[in-house]
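This report concerns only the one structure given below.
Note that one protein chain of the assembly has been removed; the remaining protein chains are unaltered in position.
All chains are identified by letter, namely A and B, in their written order; residue positions are counted from 1 within each chain.
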Amino acid sequence: MAKNDSSKGPDGLTHRLLSTGALDLQEMLEAIGVDSVDRLFECLGDLALDRPFDLPGPLSDGELREYFQRLDAMNRVPGRDMVSFLGAGAYRHDVPSAVDHLLLRGEFLTVYTPYQPEVTQGTLQAIFEFQTLVSLLTGLDVANASLYEGASAFTEAVLMADRIQKKRKKVVVSRTIHPQYRAVLRSYAKNLDLEIVEIGWDARGATDAEALAAAVDEETICVAVQSPNYFGVVEGWQTAAEVAHEHGALSIAVVAEALSLALLESPGAAGCDIAVGEGQSFGLPLSFGGPYLGFLATRDKHKRAMPGRLAGQTVDSEGERAWVLTLSTREQHIRREKATSNICTNQALCALGATIYLSLYGKRGLRRLAEVNLQRAAALRRRLVETDGLSAAFDGPVFNELTVRSAEPVARVLRDLEEAGVLAGVPLGPDYPELEDCFLMAVTEANPPADVDRLLRALEERTHHQEPAAV
Amino acid sequence: MTDRETQTAPAGADRRVPDVAWRNEGLIFERSRPGRIGVTVADSGVDERPLDELLPAGLVRDEIEGMPEVSEVDVMRHFTRISRKNYALDLGLYPLGSCTMKYNPRINEDMARLPGLAGSHPLQPASTVQGNLALFWALEKALIELTGLARVSLHPAAGAHGEFAGILMARAAVDARGENRKYVLIPDSAHGTNPASAHFAGFEVQELLSNERGTLDLGDLERAMTEDVAALMLTVPNTLGVFEDHIREIAEIVHGKGGFLYCDGANFNAFVGKARPGDMGVDVLHMNLHKTFTTPHGGGGPGAGPVGVAPELVPFLPVPTVEKDENGFYLSHDRPQSIGRIRSFHGQFGMLVRALSYIMAMGPEGLKRVAEYAVLNANYIRKGLEPHYHLPYDAPSMHEVVFSDKLQHDLGVSTMDIAKRLMDYGFHPPTVYFPLIVSGALMIEPTETAGKEELDHFIEAMVAIAKEAEEDPELVKGAPYTTPVRRCDEAQAARKPVLRWRPEGEEE
Partner (left out) sequence: MSMSYPSDYLYSKDHEWLRVDGDTCVLGITEYAQEELGEIVFVDLPEEGDRFSAADEVGTIESVKAVAEVYTPVSGEVVEVNSALEDEPELVNDDPHGDGWLVKLRMGDKGELDGLMSAEKYEEFLSSGEE
């Protein structure tokens, strides 16, 4: 630091993110009655570090931009640098510019949890709108104000079902649910007295109905299936809901690609008791996996068993409509170890982003967007059928993602395509040894038809470069 | 005084305010007009097939009744208008205790939005996201340096999530020894997430009573700490803003019986850059990036809750972690004793970018000042309010100070009334009724980003309210008067919950 750097103030104490200058410091120490700030830290004793921390900075905005732009340049990302068909629980969708401009308003960005409703009506109203939109999309009565993301939300749904059922012990889940969601359930369930039974899939790529029926009994807390499932197959929830109810179990509908709710039969209409999943598709950037948006909705009779925050409508002392956080006695800050969950901070700003996105798309826009996704995936599938070495692994209906079988080792195909600038998909082998010759491809409105052309061209070029004997 | 626009006025009470319902922005659903749309959906560009050819009829839903139909202009107006009903940190002091409402630097927002960062998919091959992985590495290194711990996992999605991960690791460690410890010790001043997290990890909670100083009684701890206890969960400084000066002895007692010292890092702002939890004997610590490290609160999230561990707990870290070899950075799942994953993908990446940007903006000296001025500001407020409000514990305060409504309560004025009246003075209230060990608690944390004049205004307001409580208690009890809505009926909301809007004619 230059000795004559006057920008730092006479004592080097000034920083743009601090509001205390030299004069302020002097006046405040006088008022408190101590001669230096060090007096206020005497309690640390010899814990006070006497050497400077080994950390970078302080950097100006310009220097920060330089640093992060260098990191940015080290990445090769979908759209800008590469064609991408990656999905598997995180989907690339176009986000209207209006979303971010609204999220960056200080009145939304820099607000705390709305525990004091009179000064946070904006946030509370937005949460109420979010809860309504999730209810409409899932076809259920009530939704919460968000959970962290799909996997922990799924786990919270199972724990919620456990609270409702009280005396049962068995949880039946389909293996076609996202492997990471099931992994998180296992991490939580390890310490709770739950038996988790997993069900396989049939030739169509949907949960094996017979195996499911055989596994569900009077000991079952809940039955959970995902649709579209991890393989992209639209299996629907009705069968699982019926089997569950026959035995007094609850039915949980899992959704990883939230856009599908705009076009496909809703969990509510299918008879499910709880719908849960990932809302990232509703206006959130991919952002390397977070922050995302867990959602959870249920029937009115189960509302008190729901984890997380809830905004409710009421009136103020003048009779004017107002919103407040409600049913909070279930939550950790009051119920403590008996709470419905330990969740405190949720994904409020992401939920706001989703609310804005869903308002912009609206009734017809969202449906049309879903149709575009559906049609593009269908078109991709038709072209794959004509492609040497690749085929659709399952014949069940799909939304915007499908499982592709490769005649050649998946790792090699994907690597070659990556070198040609195409992120072709997510291999299934690591999570499903039975499907090590398969990978997942997602195609959305963010993939123009030229992307598929590029993919097929790259595949063709790769075949040409191979030894004739290897083909 | 506040510059906030009042959008509601009692209908008919004041003819200067036009009595038209639409002055007050309703729900987006109430703005909806059939036929409107807020986006242009690009053409599919493919040969489209009939729906029934692609999906079985039974699996297709009708158009969703009730979804809004509004233009982009409608949406901008709607959300801009309702945003103006919020008090925000950008507008002024937000002195919520233990929340660390410090200014959110805007450079952080820009960096998180860089297209190569925001546009990266979590499942891309490592070779295509070396920038992201380098960022994970740099942030972990910085947090290791600040905490003095061995490793930091950036996996958890929020503070409570980090707590849960931390306690799960303690559990895994004692299980790995073949021990069967059932209990976790938690002081009565703890945040509710502590016992909730312990419960979710399968432990039973044993509460420790705070002494008259508000800190832990070493004798009580010694009695309670047995070989049946897996961990002590401690907030440092505690929720009264008081530093546990016997922290080293506390650690010794816990370690002496083979337990782990868990530190709730929500109050890290009090000593960040000046002392390290690792040196205090802490084995596992969670941090709140949305508190100490300025990631924005956004109305309740998203946050991020990194969890740091001492060497003994490293084998149990959640996966994946970011590692480095001669080829560069990569995500590793190679941790046989890991507690597993507790979320999808890798972490709250967008928040990690913001936190690293902040750390680098501050630099080591700057971060030290953060703690110094945070504590300075809290003590300045304490000095200003001591003559007017009851101070239940007079131990030295660090970054936050807790008063109670004891003096005002006898006049019929409660903490809640004081909080609501503060809104009329243009402030968001402090945290109220927490910690539970203080009746009518008012927990004030100004943070280091508040300037002296702001603190003076806050003190002035609180002193004025104390005076109002004496001279005109009814005035205080009827507050707030100048906010977009008056005092809300929370009892009705709980008794007859209305948790969503419904299209007209729809039955519940």
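Quick note on the criterion: contacts are C-beta pairs under 8 Å (C-beta built on N, C-alpha and C of every residue); 3 or more make two chains touch, one makes a residue touch a chain.
Just so you know, these numbers come straight off a predicted model, no measurement behind them.
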Given A:Lys190, A:Arg304, A:Arg321 or A:Arg405, the one touching the chain that is not displayed: A:Arg304
Residue, one of A:Arg330, A:Lys363, A:Arg376 or A:Arg454, that touches the chain absent here: A:Arg330
On chain B, residues whose C-beta touches the chain left out of the figure: 490-491, 494-495
Footprint left on chain A by the chain that the document does not show: 304, 329-330, 334-335, 338
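To be clear about the criterion, only the chains that are shown with their structure count from here on.
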Geometric centre distance via CA averages, chain B-chain A, whole Å: 19
